[in-house]
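Only a single protein chain was left out; the remaining protein chains are all shown in position.
First chain written, first letter: the chains are A and B, and each begins at residue 1.
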Amino acid sequence: MKELLEAYLFVAGEPVMPAEIAKTMQVHPDDVAEALNELMGEYRTRDGGLQIVRLAHGYQMATREEHAEDIAKLLDPPGKANRLSKPALEALAIVAYRQPVTVAEIESVRGVASDGVLRTLLEKKMVYEHSRKAVPGRPILYATTPDFLHYFGLDTLGDLPSLDFELSDEDVTARHVIEQAAGLISE
Amino acid sequence: MKELLEAYLFVAGEPVMPAEIAKTMQVHPDDVAEALNELMGEYRTRDGGLQIVRLAHGYQMATREEHAEDIAKLLDPPGKANRLSKPALEALAIVAYRQPVTVAEIESVRGVASDGVLRTLLEKKMVYEHSRKAVPGRPILYATTPDFLHYFGLDTLGDLPSLDFELSDEDVTARHVIEQAAGLISE
Partner (left out) sequence: MKLMAVALPILNLPVFEGPLDLLLHLVREHKVEIADIPIVLITEQYLAYLQSMEERNLTLAGEFFVMAATLLEIKSKMLLPAPPSDSDEDAGVDPREEIAQRLIDYERFKALVPLMQELELDRARLFFRGQGAYGDEYELPVEFGTVSAASLLSALSKVLERADTGDHQITSVRRHRLTLRLAMHKLLACVKENGSDGLVFEDALLESGQTHLDIVMLFLALLEMLRQAMVRVEQAAVFAPIMIYSQDLAGGSAVQ
């Protein structure tokens, strides 16, 4: 159980809730919480590069504070070509074609939480906070930067490859609806 | 050093290269490789939920094989991953062992048109256009990518199974015939 939890903490990449794990694995939530606390203690005793922290009602695996500067250096060394992970590329593609767009809109297309990758894209200066959407909550709308155009060798956004092909097997109605939607979203 | 490397392996989310770390941290690459190998051994001994594996010329943190089913359940991935088809694997094996290689060369081994499977392999980033062959028509030469190594859990091309393996269950005559043939082919 503890080994599995350790593995799951690693792959999850977000705070892990004992209740959710208990439900999926069909065990008691208290057993999950107990195992997680035990694991947390082990990590503290081992004194390695990682720790387990309690965050937002959950447990999350994280690096230790003292390595923050070195990690930042290693992740973004000067002169090293920037790299984009698959999730980041997916999110960027959605921003590029649907901009300006909110995180919730990106997530609704990708089907997974996307605030993390969006933060990466902001850090890499691929997207910026364009404006706020005129709906309750006024969520941030993101758009691509001139750096984005530069990296992808584009002159203007109009140079992006046409989205047409994706509709190839759909009929004209679908095309019409999506154009309508694009119009509404950009309003 | 080892703690920092552990932390970096965790956040990197991709295979980390000792040479790159050494450059950023201004230490000797051998020291980095040594610390990484030590860490790898510690993880093996500890027998927890995680391991460090050698993949695509680097070191990457990953879960242990025995938790695969449970992790998949907990992650609830949006659909089964697509595996490569047999024809695609056949073509890929030819590229892997004969690279760089042209489509015509792949076809001459397989005896069937292979541009379709090659397109799939290009899309899946298993192969890339390496260069052009210096013959009339200058056909494209294909080679395997780091993604190929990663996808098959290999560190280097040297980790590919030896081409001789298949003789293990054949008789000596067959071995003799094939050796003879191999001699002829290489001539």
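Here is the rule we go by: contacts are C-beta pairs under 8 Å (C-beta built on N, C-alpha and C of every residue); 3 or more make two chains touch, one makes a residue touch a chain.
Remember, it's a predicted structure, so these values are computed and weren't measured experimentally.
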Of B:22, B:53 or B:140, the residue in touch with the unshown chain: B:53
Contact footprint on subunit B, counting only the chain that is left out: 10-15, 53, 56, 60-63, 65, 68, 71-72, 75, 77-84, 86-87, 89-90, 92-94, 97, 108-113, 123, 125, 146-147, 150-154, 161, 163, 165-166, 173-174, 177-178, 180-182, 184-185
Touching residues (missing chain, whole complex) on subunit A: 7, 10-14, 81-90, 92-94, 96-97, 103-105, 107-117, 135-137, 139-140, 151-154, 159-161, 163, 165-166, 170, 173-174, 177-178, 180-181, 184-185
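Here, only the chains that are shown with their structure count from here on.
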Between subunit B and subunit A, distance of the C-alpha-averaged centres to the nearest whole Å: 27
Residue ranges of subunit A in contact with subunit B within the complex: 2-8, 10-12, 21, 24-25, 47-50, 61, 63-64, 67, 70-71, 73-75, 77, 80, 83, 85, 111-112
